[in-house]
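Left out: one protein chain. Kept in place: all the others.
On to subunit A.
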Amino acid sequence: MAEAIHVDALVKTFGPTRALDGLDLAVRTGEVHGFLGPNGAGKSTTIRILLGLLRADSGSARLLGGDPRRDATELHRRLAYVPGDVTLWPNLSGGEVIDLLGRLRGGLNVKRRDELLERFDLDPRKKGRAYSKGNRQKVALVAALASDVDLLILDEPTSGLDPLMEEVFRQVIREEQQRDGRTVLLSSHILAEVEALCDRLTIIRDGRAVETGTLADMRHLTRTSIEVDLAGPAPGLDTLPGVHDLRTHNGTVRFDVDTSALDAVLRQLTTVGILSLTSQPPTLEELFLRHYDRTQADGKPQTKVTR
């Protein structure tokens, strides 16, 4: 089975709110797949549909080769989930919650649990209410990571973790990556985390996937900022494909260029003659910010960048 998760044209409405609006998502078996999007984009909704908690209005979702709702019981033996908002039972200790969730899933690896508790520096004896937000998150993380499952579904698992713990989390996920056939769906707002961990990623917005692919593919979609003094006028520069935001000031030309069009544009500039040139490397941040930016309605890669 090549795909652990396959979602096709998924639609989910909550009354007037269209939380998912034809979402496509494909997660290959064995990869760590980043799932990004601004607040309210529909990440948690997608995950809840995959877990069979919510019922989609239309479209299809397949999980580990099964139907998320019909085959929930069997599928849930093979996956572990960390909710975005972890709430614990006030009168159960963290250790009890970890053991309970593991056992319900069909058993947990006690050695692994102890190791994870150690690495995450978590005291399992505290009761639900006594945990801080980060520590509640850790309880859910340890419970999920200590089980031997095929698929980990993590909804913003590091929100609330301090930088040290964030680093531990990354190490643990990298180790998971080494183990064969473990798939991770990782919803996150932390770009560095996604850059560090994910093989591929999907960016969604307003309930639709606007970008999907490897990080290299994405880099390709980023833009380089160019500031150049030219020997002469360069007519038609702004009509070149891939050039955005062209401004001329005292003979200095500034523009952004799609990384894919960089070669062609530079070729054009050298024919005019370059006196000086500075360029700023492409960053993923810019790409994400472009997709996150509320002022752009359709979420398609934009021809005009607003900052």
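Methods note: a contact is a pair of C-beta atoms (placed from the backbone, for glycine too) under 8 Å apart; a residue touches a chain by one contact, two chains touch by 3 or more; residues count from 1.
Keep this in mind: contacts and distances are computed from a predicted model.
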Protein that the absent chain corresponds to, by UniProt name, given "Probable septum site-determining protein MinC", "Cysteine desulfurase", "Regulator of SigK" or "Exporter of polyketide antibiotics": "Exporter of polyketide antibiotics"
Omitted-chain contact residue, chosen from A:129, A:174 or A:247: A:129
Options A:10, A:23, A:36 or A:51, residue touching the unrepresented chain: A:51
Of A:81, A:255 or A:288, the one touching the omitted chain in the full complex: A:81
Contact residue for the chain not shown (choose from A:43, A:62 or A:105): A:105
Contacts of subunit A with the absent chain, listed as residue ranges: 48, 51-55, 72-74, 76-77, 79-81, 83, 85-96, 99-101, 103-106, 124-127, 129-130, 140, 143, 153
